[in-house]
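Note that one protein chain of the assembly has been removed; the remaining protein chains are unaltered in position.
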Amino acid sequence: MRFVDEFRDADKAQALAAQIVALCEPGRQYKFMEVCGGHTHTIYKHGLEDYLPDNVTLVHGPGCPVCVIPMGRVDDAIDIAEQPDVIMTSFGDMMRVPGGRGSFFDSNAKGADIRMVYSPLDALKVARQNPDKRVVFMAIGFETTAPSTAMTVLRAAAEGLENFSIFCNHVTIIPAIKAILDSPDLRLDGFIGPGHVSTVIGCRPYDFISRQHDKPLVCAGFEPLDILQSVYMLMRQLDEGRSEVENQYTRVVPWDGNRKALGVIGEVMELRPYFEWRGLGFISHSALRMREKYARFDAERIFEIPGVRVADPKACQCGEVLKGVLKPWECKVFGTACTPETPIGTCMVSSEGACAAYYNFGRFSRERVREATLT
Amino acid sequence: MCLGIPGEVVEILTDRPDLAKVDVSGVRRAINIGLLEDEEIVPGDWILIHVGFALSKIDEQEAKAAMDFLEGIGVAYEEELAALRESMIDTE
Partner (left out) sequence: MSTEQRSADWAEEAVLRHAGEAHLTREEQVLERIARARRRKAKVSEERITSAHGAGGKATHTLIDAIFLEAFRNPLLESLEDQAVFTAGGARLAFTTDSYVVSPLFFPGGDIGELAVNGTVNDLAVSGARPLYLSAGFILEEGFGVADLERIVASMAAAADAGGVQIVTGDTKVVQRGKADGCYINTAGVGLLERPVSLGAANVAPGDAVIVSGPIGDHGITILLARGELEIESDIESDTAPLHELIAGLLDAVSGVRCLRDATRGGVATILNEIARASEVAVVVDEAAVPMRPEVRGACEILGLDPLYVACEGRLVAVVDGGQADAAVAALRAHPLGAGASVIGRVKDDPPTLVLLKTEFGGTRIVDMLIGDPLPRIC
């Protein structure tokens, strides 16, 4: 696969790894956070951390738009899905996330009609094919996905569809990064910056990180060599005493972003005054909702949803685990009330969540795994 | 939110110029290229696909530059290894 395979080359990885080691100051610890859930996935999938020296660690950030959806919003979605003649459509990522009353899968078991789609355009197709049903699309994702939702709404408007709406849970990345930077417990040396979000918003919005907080940020692609190269670029910045925003993903990310994509977001959506993020609490101007002009496509206006705030179970400490402050086994409910089969928080729901990973494999050290696999 | 895959544009649909048939390793889907209206997309172009939409046109020159850089590091690494091996032989 072009533009994919060449960025998975093991030989180049060796070379980059050697360069990273060469840039390490003896005795110094380096901690970089990758914000995107997609980067976390790549790191796990390809075993990228095996290429890093012991004193360079990656902290997995909260940039998973699925993980940060509060339980109450999942309940709201289920509430909509359970109303008569409703077909709820959703990305696969959401199907297993538990709200206060269970997940989308559990809801289907009780008779709701919640269908998985690959694209919001597919949800539109469901609406066209089922004129007697009300079709709702559960929109999640950062600025990467918001333009697609917006374009879909514009299409629905152009076609005069009357049975289609969006339950909008889009969130924005900058407030998430700000929350990390404002966290007193976290000491990071730099950021592996969002890749696909940056194709939309460009690289300028991250300026404040390097200027005001003095931390370098490199916008990274999603193949393992992309991330490894980004770590190399961060190490070089530190070595040269620089603190800048750099773009490693130049083949995809334009410095100024995608004007049209930003335009359609602005046309269809606006910032909410505040929104609750699971694990991070209420953050102002961090999420999107439908504009008044497109009210007829806004599920929150069409359906009466309880909007009850379901507090994370008191014992849930996902917030601190997400920020890398607590290790999974330090959470009080880890392994007892909260297990992968009975997850309470998102750290356990997602198979890459720190807690799920540790629960399943924590007893096996990286050393043992590496020795068995690579020798 | 992050899963984006490069695909090759095979055809622009004549009745819907905002849709392109895109090929990923032999698998094909119609992709909405409306977000790229500032660019001219033609068959043979590569685009980044995310949830049925094209987010960006892949800049092949930048891709090549990225590869050249990585290759350069690779070569430098090989040369260092070779030099190291030679120096070890010398000390024996």
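All chains are identified by letter, namely A and B, in their written order; residue positions are counted from 1 within each chain.
The rule we apply is simple: contacts are C-beta pairs under 8 Å (C-beta built on N, C-alpha and C of every residue); 3 or more make two chains touch, one makes a residue touch a chain.
Being a predicted model, the structure only gives us computed values, none of them experimental.
Which of B:I12, B:A30 or B:M67 touches the hidden chain is settled by the complete complex: it is B:A30. What subunit B contributes to its contact with the hidden chain is residues 1-3, 5, 7, 24-30, 49-52. For subunit A, the residues touching the chain absent from view are 1, 4, 8-10, 13-14, 37-38, 41, 44-51, 54, 64-66, 91-93, 95-96, 105-106, 108-110, 115-119, 122, 125, 140-141, 145, 224, 327, 329-330, 334-336, 339-342, 351, 359-364, 368-370, 372-374.
The rule is short, and it goes like this: only the chains that are shown with their structure count from here on.
Mean C-alpha position of subunit A lies 22 Å from that of subunit B.
Taken in their complex, subunit A has these residues touching subunit B: 1-4, 6-7, 9, 11-12, 14-16, 18-19, 36-39, 41, 63-65, 91, 118-122, 140-142, 144-145, 147-148, 151, 194-197, 199-200, 222, 225, 229, 248, 250-254, 258-261, 264. Within the complex, the subunit B residues that touch subunit A are 1-6, 8, 24-25, 32, 34-38, 46, 48, 50-53, 55-56, 58-60, 62-63, 65-67, 69-71, 73-74, 76-78, 80.
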